[in-house]
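Take this structure first; my questions come after.
Only one protein chain is missing from this complex, and each of the others stays in its spot.
Here the chain labels run A, B and C in written order, and each chain numbers its own residues starting at 1.
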Amino acid sequence: MPTARKHFDLSGSNVAARASMLAEDDGVTRRSLLRTSGVAVVSSAVGAIIGGCSRPSTAIAGDAPPPIKLPRLLASTESETHEIEAPLPPEQRLGFAIVGLGRLSIEQILPAFAQTKLCRPVALVSGHRGKAEQVASRYGVAPKQIYDYQSFERLADNEQVQAVYIVLPNSMHAEYSERASKAGKHVLCEKPMAVSSAECQRMIEAAKSAGKKLMIAYRLQYEPHHRRLIALSRSGALGKLKGLLASNGQNQGDPQQWRLKRALAGGGALPDVGIYCLNAARYLTGEEPILVSALTHSTPNDPRFSEVEEQIDFSLQFPSGFTASCTSSYGMHNSKMLRLHGERGWAQMSPAFPYQGLSLEVSTKHPDSEAEVVEQLKIPPKDHFALELDHFARCIMTGREPHTPGQEGLQDVKLIEALYQSAKERRVVELPAVAGSDPFRGPAPG
Amino acid sequence: MPTARKHFDLSGSNVAARASMLAEDDGVTRRSLLRTSGVAVVSSAVGAIIGGCSRPSTAIAGDAPPPIKLPRLLASTESETHEIEAPLPPEQRLGFAIVGLGRLSIEQILPAFAQTKLCRPVALVSGHRGKAEQVASRYGVAPKQIYDYQSFERLADNEQVQAVYIVLPNSMHAEYSERASKAGKHVLCEKPMAVSSAECQRMIEAAKSAGKKLMIAYRLQYEPHHRRLIALSRSGALGKLKGLLASNGQNQGDPQQWRLKRALAGGGALPDVGIYCLNAARYLTGEEPILVSALTHSTPNDPRFSEVEEQIDFSLQFPSGFTASCTSSYGMHNSKMLRLHGERGWAQMSPAFPYQGLSLEVSTKHPDSEAEVVEQLKIPPKDHFALELDHFARCIMTGREPHTPGQEGLQDVKLIEALYQSAKERRVVELPAVAGSDPFRGPAPG
Amino acid sequence: MPTARKHFDLSGSNVAARASMLAEDDGVTRRSLLRTSGVAVVSSAVGAIIGGCSRPSTAIAGDAPPPIKLPRLLASTESETHEIEAPLPPEQRLGFAIVGLGRLSIEQILPAFAQTKLCRPVALVSGHRGKAEQVASRYGVAPKQIYDYQSFERLADNEQVQAVYIVLPNSMHAEYSERASKAGKHVLCEKPMAVSSAECQRMIEAAKSAGKKLMIAYRLQYEPHHRRLIALSRSGALGKLKGLLASNGQNQGDPQQWRLKRALAGGGALPDVGIYCLNAARYLTGEEPILVSALTHSTPNDPRFSEVEEQIDFSLQFPSGFTASCTSSYGMHNSKMLRLHGERGWAQMSPAFPYQGLSLEVSTKHPDSEAEVVEQLKIPPKDHFALELDHFARCIMTGREPHTPGQEGLQDVKLIEALYQSAKERRVVELPAVAGSDPFRGPAPG
Partner (left out) sequence: MPTARKHFDLSGSNVAARASMLAEDDGVTRRSLLRTSGVAVVSSAVGAIIGGCSRPSTAIAGDAPPPIKLPRLLASTESETHEIEAPLPPEQRLGFAIVGLGRLSIEQILPAFAQTKLCRPVALVSGHRGKAEQVASRYGVAPKQIYDYQSFERLADNEQVQAVYIVLPNSMHAEYSERASKAGKHVLCEKPMAVSSAECQRMIEAAKSAGKKLMIAYRLQYEPHHRRLIALSRSGALGKLKGLLASNGQNQGDPQQWRLKRALAGGGALPDVGIYCLNAARYLTGEEPILVSALTHSTPNDPRFSEVEEQIDFSLQFPSGFTASCTSSYGMHNSKMLRLHGERGWAQMSPAFPYQGLSLEVSTKHPDSEAEVVEQLKIPPKDHFALELDHFARCIMTGREPHTPGQEGLQDVKLIEALYQSAKERRVVELPAVAGSDPFRGPAPG
């Protein structure tokens, strides 16, 4: 990995600052005790569970100048912002090629780079030269850094590009992920990982063969509200976890969009938005389902739903008995929520899945009274894509495995296949018991 | 019905007040326009849909003194309480015998009589004479008005008792409902109606043969938040209805309680609390399900769940495609919510099902901007049991059919049977298409 | 006090139940620990502070039958309703004469009797015979129990009436309170106590001379949300108290109503609704103000405000430095809130002052993280007037001093006078330092 090594050489005067930056940034979770239901959750335990990093932080250190220390403006009983982590100078950042310039790239991902500390966009891949040029000028991407799908392999020669972010229609994920791996690039790929589990397997193989990273862009697994909820679910504050109720629906517009074409999308609401409920059920429990059941529906004669399902209502049962009941739709008004049920309390995010405005509240009985309490946790928002991008960059710079690797995406695609089978056969589909990956036992997202 | 006639003779000086009282009391719905999403719902239309009464109100009228008129204290832009409906003097009210003195009777139903306008408790039926005497003294029920299960038929001779309210373990509903009908009494029976659809049929027959009313105590169908939500769902303000997400769970205590014994309860969480989700899906849509699917779970070795299910996650699909996904549990922390999804908005009640503290909010996009708005409707709370009791009394006094008759309870019990079958056979169970009763097209609850 | 003694004879078989009922019913506060900001407030301490009763409860005991015990339906981690306190049979209750049949009596106070355990309405005093008869028939009050203002003194001979509740225009409070005391009745008087401090003094004297109780109807001091907030403010959970921000405004209607006539009301928004802010500042701190400042305003040519102020904005500074800033208006939309500021947290009630729908939430920083938390306390609502009535009855039955005696009302009237002086003279008015009554150090409300 000579390119990366060159870029990320840890020698030099700015080493300590960078070391700190490359270490886990688990702000919310490491610093905080959970506070719910009178359960005192020991900070270090939470750190161990979800923030822990398997590499000793002393592995990277140096004689860099001390960070900027600011006196405490406010009393210790007040929240106070902390010195922000210093961003890397542009020339030291991980260079990305963005593959696909649809709405997601233009409205979310490209603007998010300004909020990363370790990443920068250096190349664009698009079939529309004019549009690419317009976008390139906004972000200071040089015209020569614009590629099309024919010239894609030429990225291999571009030393400024260490990683590609694949933001294409679902059916193209596998091809371009494989091509990028073969070109010697690390791959960050949007969800769903691909339109079949076979494709996912090939993508994993390709990255492995190339000796490069493959990460699926599950942004919410890097987002502070979800990470707090994960910590809460692991802490025992809710008691034994019993179930999840979740919805992810929105009312789709233009019938011509690729998301409504089976050949491009691989399915309807389920792989696009329902996957958030599916993935949440898995990361909140750390288990993998053994029984799945689904009912689908498409409004007859609605041109949007002639190829893919409009709505799917599904249940997943896990080995512990935990059961998730979810609804996902392309025909209902924007509704994106989850409620996680435990035997001693519940936690709700409403909304849970959009790009901004997430909220987390926890309901329990106060241990010493008969009164119920609902706590609203005020967690400072961060850009989801920026967090995900910096995690990927940090993994590449430090040689760690991403928190949401190809296997994580593959498992969701397998479950999507099982859910469609259940809906078709009108019966419960049983899945072999597999150990939950419980990614929070392994290297934590940084 | 000589007894009732005597009691409810409409002649006399207080006729107009009573006429007003016996007419529909659809306070919230008749008076109010719905206000959501910029959809102007014409008040009279809503009245016609959900508040309408098939009997002309002129049928009962008289020369009573005018009601108390109070000048408006506040500006028209303020909410203002209105003159309360005058309660009937005690001796003119409908007399009830309460059958069963468990927690529900003691903590909810008997206290609720003080908030009714048309009802009073005049007799108690209990197997525990001492407890019954204690309770009787609280409510001014004479000792001679205490019955036990052997002497139950003697109620037939008690002219003060026009109706019985059956608040027994589920498996006893059918027997005591039939015995009460045969004793010439109107029957108000707690939900679930019975532990089998065959029992329900017998109860319906018995009431019919006796020429007496039979009503199932679905208190929420008389509650203002639910009635507002029903009106909203009918008004089109949410667009076409697409689905329901609902939970009704609580963490059960004493393993010896009858609710955990199959022989007494007929099932676990489903018939006791899950039935609220089931019933809501039906009254919110006015449709009847054609596909049902369920997964159950009981924690192994938990003494509470050796006979009945701990948790059931189920989906109901209706002819329009509307799908309800629900979870109900006896092992999770108190969680009682619903979210009704439409194509243009959603409405949420959280909580939706407890005896008090209900909340209703509606989320839509503002028609003229890109902003989402969540409206919280501030609806004055009322006692659910008092509303249900007065509705039943009003139906008896005016000869109308209750809004939630035996057929309403029977349909839920049929669905419970189908859900248990689905869980057992691990497959979707299909049900014959039947016309939704849509009770809101018929006489409205008063 | 022969009448009362006869009615409240503590001998007899039902003594224990009544003893329990007459003891402090500080449900929320005694049973509950406060829970805020990780401050563990010891239950017994809170009991001592706000729930304590100076009389040993063993003073009244007997051989009554045991109360009804119900097995716990739910797990200890769930809220559960408790056996309700048994109401006294009607004939053993304290009999009230209601003086004045305006909106407050008809819509709030008379209906509230059905929710008391110790009180009943037995007589009405009104200048409108026809209206009084209508009301009397609703509540089973016999026609011979209707009095007018000329025959008021005949109440002295009515043994069924032990107490009068004065619900007249403010300027009539003093006269009828004095006449009632002279007639040998206990007096419960609506707020404001009177239209001058001199009148208040005379009322106190009259009750004292008669050896009867005098209580001002500050309903919120008996209400569970306010009592919880008082306990919170005393517990230290918010740190040292620093200030209060409060509004009590509504938009008044009919310009002819007595509340807008100086001769009848004694002032405008301040004595009617602003008094709630004023009183709250005092009971939340237990201090008495030493500096007051006010600005008033009335919209020119608005017929409603030709005699009394429309709006008053005022500040009260207390010896500790605590400062309350309040607004009260008869010309603004319904806004009734308070926020209590401490050095470590704040508590907000929004709304704080209406008859129903109160809400309490607490904001603090979580001690172990940088995150803010807002806790919403779910406190079961109770009828404010019923709580106040039962407290008064309990005081009479047990010989204790009411929690809000005449002195409490007098102090508010003194402050109202000082605020009007400040507004008139456009300067701060200083008041002599007096010991805060801090009623919560004395007998607690029961």
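Assume a residue touches a chain if its C-beta (ideal position, glycine included) is under 8 Å from a C-beta of that chain, and two chains touch if they have at least 3 such contacts.
All figures in this text were calculated on a predicted structure; none of them were measured in a lab.
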Residue in contact with the excluded chain [from A:P90, A:G127, A:P143 or A:P367]: A:P90
Option touching the unshown chain, where C:E175, C:E372 or C:E401 are the choices: C:E372
Residue in contact with the excluded chain [from C:T77, C:S235, C:Q311 or C:T398]: C:Q311
Among C:T285, C:T327 or C:T404, residue touching the chain not depicted: C:T327
Hidden partner interface residues of subunit B, rising order: 28, 31-33, 35, 38, 43, 75, 77-80, 82, 239, 343-345, 364-379
In subunit C, positions touching the absent partner: 238-239, 242-243, 245, 247, 249, 251, 291, 293, 295, 297-299, 310-311, 313-315, 317, 321, 323-327, 329, 331-335, 337, 339, 341-346, 363-365, 372, 426-428
Touching residues (missing chain, whole complex) on subunit A: 14, 65, 67-68, 70-81, 83-84, 86-87, 89-90, 102-103, 106-108, 111, 114-115, 130-131, 134-135, 137-140, 250-254, 256-257, 259, 333-334, 356-357, 378, 380-381
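Methods note: only the chains that are shown with their structure count from here on.
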Rounded Å distance between subunit B and subunit C, as computed from the means of their C-alpha atoms: 35
Subunit A-subunit B separation of Cα centroids, rounded to whole Å: 44
Where subunit A and subunit C are represented by their mean Cα positions, the distance between them in whole Å: 54
Multi-chain contact sites of subunit A, meaning residues that touch two or more partners: 239, 343-345, 364-365, 372
